[in-house]
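Please read through the structure below; I'll follow up with questions.
Only one protein chain is missing from this complex, and each of the others stays in its spot.
And now, subunit A:
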């Protein structure tokens, strides 16, 4: 079902099964998308702390070539679905970079930030991963890019106030 290489999707899931960020880089229909999210949450949430951070090919996520790689932070799960062209440990650290970046941008990120500023989260992710390919892994570089956009927004706001 999922055909293209690289990172197929990312979902950040909270305990409430309330998805926050779901860019899917590979074409799926709306129904399977929802099903994938449900299934993923189901799989990930019942895993213990002392097991590995990987899950292997379910039917739904596209068979043996795809794996789920997740990290668990307080009430949030960050789950990447990747194919065999990505390194497992590499993705684990990519999640770490992502979360650290979020933390910097939102100053102590929490679940609510992700929910209320879904568009900003997407922007940050778009600077890291583009079309399923890792674009940038340096936190400072990502923040610079995101900031430059924010500045633009501010200047727009100023214009409007004038």
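Going forward, a contact is a pair of C-beta atoms (placed from the backbone, for glycine too) under 8 Å apart; a residue touches a chain by one contact, two chains touch by 3 or more; residues count from 1.
The rule is short, and it goes like this: contacts and distances are computed from a predicted model.
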item	value
From "Pyruvate dehydrogenase E1 component subunit alpha", "AP-4 complex subunit epsilon", "Transmembrane channel-like protein" or "Cell cycle control protein", the hidden chain's UniProt protein name	"AP-4 complex subunit epsilon"
On subunit A, residues whose C-beta touches the chain left out of the figure	4-6, 16, 18-19, 22-23, 25, 27-30, 33-34, 48, 50-59, 63-64, 85, 87-90, 92-94, 97, 115-116, 118-119, 122-123, 126, 130-131, 133-138, 140-141, 145, 148-149, 152-153, 156, 160
